[in-house]
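Here is chain A:
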Amino acid sequence: MAQFMGLAKTVLRNLFSKPVTTSYPAVPREYPERTRGHIEIQIEDCIFCGLCMRSCPPGAIQVNRGTGAWTINRFDCIQCGYCVEKCPKKCLSIVPGYTAPEEKKYTTSVVKPAAEGNAGQAAAAKAPVKAEADAKAE
Partner candidate 1 sequence: MEDLGSNIVKIELVELLPIIMEKKNDYWRLAQICCTFREGIYEVSYSFAKDFELVNYRLVVDKEEIVPSISRVYKAAILYENEMRELFGLKVEYMKVDYHGKLYRINEETPFLAKEEK
Partner candidate 2 sequence: MAKRSIVPFGPQHPVLPEPIHLDLVLEDETVIEAVPSIGYVHRGLESLVTKKDFNEMVYVTERICGICSFMHGMGYCNALEKIMQVEVPRRADYLRTIWCEMSRLHSHLLWLGLLADAFGFEALFMQSWRLREKILDMFEISTGGRVIFSVNKVGGVLKDMPSDMLKSFVSILDDMEKELKETTTVFLNDFTVKSRLEGVGIITKDDAIRRGAVGPMMRASGIEVDMRKTGYAAYGDIDFEIITSTECDSLARCKVRIGEIFQSIGIIRQAAAKIPQGEISVPVKGNPDGEYFVRLEQPRGEAFYYVRANGTKFLDRMRVRTPTFANIPAMLQTLKGAQFADVPLLILTIDPCISCTER
């Protein structure tokens, strides 16, 4: 009997319970807290050493000490977390939430506000702004 009716109990149980799948994207997904989604930076602590730029395997991060800008191309990032390990000031963190799909690739820049005691270069005083520039179109 087991030879022919092996799956019968499972089939009956599945017939009377609700489906296992969720109706994503109508029902948004809840991610666990360690999910590697995208990189965030606390720009006030950044010293523009450039270690994150040199250690990124696909080369998605650009650091410009002169203008005080930290730029990331979120579409090239592979969410490995190596930059988070290498940062000496621990101002980078990797948090849940994936980048939404778009038609063209672009980069995201974060600029540090110039204050007294800012390392070296006299950058013009800018308010902290998150500019989304159409820098690269691929």
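Candidate selection criterion: all candidates are chains of the complex that A comes from, given by their letters.
Basically, a residue touches a chain if its C-beta (ideal position, glycine included) is under 8 Å from a C-beta of that chain, and two chains touch if they have at least 3 such contacts; residues count from 1.
Note that this is a predicted model, so its numbers are computed, not measured.
Here chain A appears alone, and the candidate among 1 or 2 that touches it in the complex is 2. The touching residues of chain A, when paired with candidate 2 in their complex, are 2-4, 6-7, 9-11, 20, 31-32, 34-36, 55, 57, 78-82, 85, 94.
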